[in-house]
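A selection of the complex's chains, in situ.
Chains: A and B, in written order; residue numbering restarts at 1 for each.
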Amino acid sequence: MNIIARELRESPLLWLLVAVPAVFIVEHLAPGRHTALFVLAVLAIVPLAALLSKATESVAAKTGDAVGGLLNATLGNLTELVIALTALRAGMFDLVKASIAGAIMTNSLFMLGMALLLGGLKYRTQEFNRATARFQSGLLLLAAIALLVPSMIGSSNRPGADAFALDLSIGLSVLLLVAYVLGLLFSLGTHKAEFAGPAHGAADEEEHLWPVAIAGVLLVAVTVVVALVSEIFVESVQYAAIEFGMTPAFVGFIVVAIVGAAAEMMAAFRAARKNRLDMSIGIALGSSSQIALFVAPVLVLLSLFIAPAPMDLRFWPGAVVAVLISMFAVTFVTSNGRSAWYVGVLLLVIYATIAMTLYLMPPSTAG
Amino acid sequence: MNIIARELRESPLLWLLVAVPAVFIVEHLAPGRHTALFVLAVLAIVPLAALLSKATESVAAKTGDAVGGLLNATLGNLTELVIALTALRAGMFDLVKASIAGAIMTNSLFMLGMALLLGGLKYRTQEFNRATARFQSGLLLLAAIALLVPSMIGSSNRPGADAFALDLSIGLSVLLLVAYVLGLLFSLGTHKAEFAGPAHGAADEEEHLWPVAIAGVLLVAVTVVVALVSEIFVESVQYAAIEFGMTPAFVGFIVVAIVGAAAEMMAAFRAARKNRLDMSIGIALGSSSQIALFVAPVLVLLSLFIAPAPMDLRFWPGAVVAVLISMFAVTFVTSNGRSAWYVGVLLLVIYATIAMTLYLMPPSTAG
């Protein structure tokens, strides 16, 4: 109980855990209250994601660098993955794809932009390691390009296009996973020294980690709870969207992406306020790369088994543009090695522009 | 009269002011002579723009850094703004939009390319402050992206598209103006030191400024004259285009943009010949950013009141591509910190390619 008390003191976010029982109670008593369920599910996912994050780090810290790095790298976006898997099983491919593109965009524009703004409001100018940042943004740029190539080159409405898109998506997914594994070999193996800095999602050094047994049990238990809450979230999200006047595109790109990455955002913002931009950039860009190189191909391959039909990787053209824009903006911003508050503002303005477009867009344009 | 004599000696361009009475006389005596009116209007706008520029600087220099910077920043593209307002009131939205996109492109490709070429022909290699140039090109890149997002993501031909485009354009304009004001706060306020160099459109230090009273009166008077000449220009430009075999797209993108920015071009070229590339880059990129962040949204918002119908920010796809190409080329060129004549040639080749495409394009493709 000591741990719980300390955690609650350190991360006030955890008080939101009261939403977890609440969402199940409401689901049981009033299954039709979609809007209430949606709000409660969002409130519940945020602290659960924080727990998952912390549990992953605690386990990772105890298992040595290589295995730990691997754990962080594969479980770092566990919340996004669980939510997307739930939507995948329900056959909501438009939502899955929108949340993939949205996560890449939100993590790079919103998470990074807000971190630079919050950091910049406290420090006049902030420096960061240009070489690492360039490597990470390069990795992200190339990952995003590879993910989008089929949407950009292969789009066509002629007969045979569906089969082609599916074959291509499966081949591409294998290729992306190979690139991901090689990337782990590179960053955790042959060139570990260059990445010695803060690993993806790494805890602040002052933060207390949990005993590995507790962490391991929590990791499994919380994942199950997240999966259960995700089901309610995915079911209620489209109803709530209508209620709140949000387009499906906005829900997929913005709402799901922000909810899924809430825990990482907290970590990235905290690091920026401590003038540790290298960590903020690492979390934001690493998390985006992971979506493109790991989460997206895993979803495609799993769709062959758990979804009502196989899912391909054809993105709606607007999504392609939005992701590419994010990439170029981030690449540019991080190549400088220096930041000030207005740089964050500019990233946020681009994000706001895209969000506004999605919000106002007449329904059924995107998917 | 001393001032006038000195000005004429210093800026031989001002002799072109004789075109100002000429254009009004021809307009009165032979209102149908569109081609003559067009040529005279162009010849008249060039020296008027130079006067406006000088008057703005003279007032700015006397009013302290912050107010002066603000004046330069808002009135720096006054000529473009007045011409665009005239076209806006006439409901010629295609011309207005083409001149916005054209000004961004012309200022960054032609103005900068020619400055680098002219400077490079005199000096073997020219150095400039990479950090400032990177910041300015980043600002421009992000501003242009924000301006173009609706055209890139939201385009659709379905019902509701018009209302959507208009709502989005108004929301976006407010957002761009907020970004602009925050940018001024940044460059004139919190981070003034970093921008200590030559301000946008700043006069050479040797140049004589005018007494503030004369400058203030001239500022108002010349603006009125520019507005009157613009009316003749806008009326005659389409007739002249047909006469000279130019497509409407070419007129909007190239002719209007060059005429509107003639005064700034002179200043940028002069600075490059004095090996002061920082100033040339500042003028070219600053002026482009200002079009995207200030002139474009102001025109959208004013269209609600002074135009026959509201104007949205949907650009013709070719314009989107041309502006993005300009951005990437400029971003690349300015990230180097060094230039030689061939770099200017390359920018001019891209500009010439775009201009040639617009010139040869069958009419009614673009708007």
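One rule holds in what follows: a contact is a pair of C-beta atoms (placed from the backbone, for glycine too) under 8 Å apart; a residue touches a chain by one contact, two chains touch by 3 or more.
For clarity, every value in this text was computed on a predicted model and none was experimentally measured.
A.B. asks: Full complex copy number, with 2 in place?
C.D. replies: Shown in place are 2; the entire complex has 3 copies.
Keep this in mind: only the chains that are shown with their structure count from here on.
A.B. asks: Please tell me the distance, in whole Å, between the geometric centres of chain A and chain B computed from their C-alpha atoms.
C.D. replies: Those two chain centres are 41 Å apart.
A.B. asks: Using the touch rule from the top, collect the residues of chain A that touch chain B in their complex.
C.D. replies: By the definition above, chain A touches chain B via 124-125, 318, 321-322, 325, 328-329, 332-333, 335-336, 338, 340-343, 345-347, 349-350, 352-354, 356-358, 360-362, 365.
A.B. asks: Using the touch rule from the top, collect the residues of chain B that touch chain A in their complex.
C.D. replies: Touching chain A from chain B are residues 131, 134-135, 138-139, 141-143, 145-146, 149-150, 152-154, 156, 158-161, 164, 167-168, 171-172, 175-176, 178-179, 182-183, 186, 190-191, 194, 331, 335.
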